[in-house]
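Apart from one protein chain that is not included, each protein chain of the complex appears where it belongs.
Now for chain A:
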Amino acid sequence: MMIKINIAADIVTKPILAESIMETGALLNISQAHFDPTRGEVVAEITSDQFRKIKDSLVGKGAEVLVLDTPISRDEEECVECGACISVCPVKVFSFADDWSLEVDSDKCIQCGTCIKMCPHNALTLGH
């Protein structure tokens, strides 16, 4: 499952991710991380059986943990099935079917949002 960890300004300089990983042994697969002096935001994948313990650990250290359970969605009215999204997706969510329709395998989505910026018709959105 994909989670988003928000780290507020007062703890952004502390290594709470590393501490939580060492403490729980949970293997976080980080797919995106944005840090600046005012905040931090990390998107990561975690197995569902490890979710509870890493969440408790991070929340205990002051972070906020959200489950990203609504991957990329496509507005079929807006989409013209050009396929511009295909080459920028790092995990190959998008592909063409034999009839050149656009296929979306949202199970693969890591919710990085790159395709949203690429779509010329604003047809893609992330649920969160």
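Note that a contact is a pair of C-beta atoms (placed from the backbone, for glycine too) under 8 Å apart; a residue touches a chain by one contact, two chains touch by 3 or more; residues count from 1.
The working rule: contacts and distances are computed from a predicted model.
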Omitted chain (choose from "3-isopropylmalate dehydratase", "Homocysteine biosynthesis protein", "Urea ABC transporter, permease protein UrtB" or "2-ketoglutarate ferredoxin oxidoreductase subunit beta") - UniProt protein name: "Homocysteine biosynthesis protein"
Touching residue (missing chain; options A:I21, A:V88, A:C112 or A:L126): A:V88
Touch residues of chain A, complete complex, unshown partner: 80-88, 95-96, 99-102, 114, 117-118, 120-122
